[in-house]
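Mind looking over this structure? Questions follow.
Missing here is one protein chain; the remaining ones are kept as they sit in the complex.
Let's look at subunit A:
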Amino acid sequence: MLGLDDADPLPGKHPGLTVLNDRPVNAETPPHLLNDSVTPAALMFVRNNGLVPRGLPETPTTWPDDWTLRITGEAVPEPVTFTLAELRRRFPTHTYQITLECGGNGRKEFSPPAKGNQWGNGAVGCPRWTGVRLRDVLEAAKYDPRKAVYIGYYGKDTHLSGDPDKVPISRGVPISKALEDESLIAWALNDEPLPLLNGYPLRLVFGGYPASCSGKWLSEIAVRDRVHDGEKMEGQSYRVPCEPVAPGTAVDDEDMCIILEMPVKSLITSPRTGAVIEQGVPLSVGGHAWCGSSEVARMDYSIDFGSTWSRCRLQSPANRFAWQRFTAEVTFPQAGYYEVWARATDADGRAQPMVLPGWNPRGYLNNACHRIAVKVV
């Protein structure tokens, strides 16, 4: 069963990715491999709920023109179908650099442990996405703005059990989010066809929301007259307690609320943790900071466990929802063991916590400060 399959479990991906699960395929990128300002395709993390559709090329070089996308749901007068070729020809094309982060990124640290893939810090990436605005396509399908509440997607991935009637995942976003400029139906990542494991040939991209909203292998978008009720929208999936709870609390489904915007966060991508340096030599530290709504306004680092903080240089984002590069030259007062902690603060003054934020049953939204170990000798 397992182990007999010789096929590459991660086609098109860097060998340095950490595989958390091979059925379904889930893999994260260690922070030091995420140092590029624009994340290369091979380093984009993989998070799947179902099985990758069969019959698609492992390393795509072109697009299937006849791939179809249906626009359905209560808030369109009748279903409309577009081929991928029609999407590309008919609508204006846009490119944005957009951060996608799994809602469960950082789950590994929660105590008591939260169930699911035990993500470290690397279920995040920020490549350039090219496609058409979802808004333009919904308008072409004559969606009814008075009725539309939510959009929900369906893709061609299949359920783990092999049951063709079961949908592995069908999530979505409120219509207001769907209509934003940066909300894309995308076919390209860094100007190439999407990697198979990231949704080739067509997917949604919503910046600032849990990446599970950005459906892959996209075949249908339903414009709903209610909050979408697809697989993994309800119950406890991608939800957190509506009211804060003590760690380990059992929370009823009706007391769980859907995660919308992701919190402010940052990652030290250079150097790799464990650096040994000589005393008196400044250490160049760099990384990225991002948040779900506005912009990251301020970036600080600490080498004394938060007792004192120093400012990092922080670049502006390439566009809304793109992560921002930060850098700092760090000097250490004497030899010994240090941790460099990084803390981002958004434009609304919300900073990353140094301890774990609010415990929740499924372990979402851990935006605690990232840190690396450094030894000065």
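Quick note on the criterion: contacts are C-beta pairs under 8 Å (C-beta built on N, C-alpha and C of every residue); 3 or more make two chains touch, one makes a residue touch a chain; residues count from 1.
In the analysis below, contacts and distances are computed from a predicted model.
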item	value
Chain excluded from display, named as in UniProt, from "Carbohydrate ABC transporter membrane protein 1 (CUT1 family)", "Cytochrome c domain-containing protein", "Sulfate/thiosulfate import ATP-binding protein" or "Formate dehydrogenase subunit delta"	"Cytochrome c domain-containing protein"
Selected from A:Ser111, A:Ser176, A:Thr249 or A:Ser310 as touching the chain missing from the view	A:Ser111
Residue touching the undisplayed chain, where the options are A:Leu160, A:Val245 or A:Leu260	A:Leu160
Where the unshown chain meets subunit A, residue by residue	1-3, 19-24, 109, 111-113, 115-118, 159-161, 163, 166, 231, 235, 271-278, 281-284, 339, 354-356, 368, 371, 373, 375
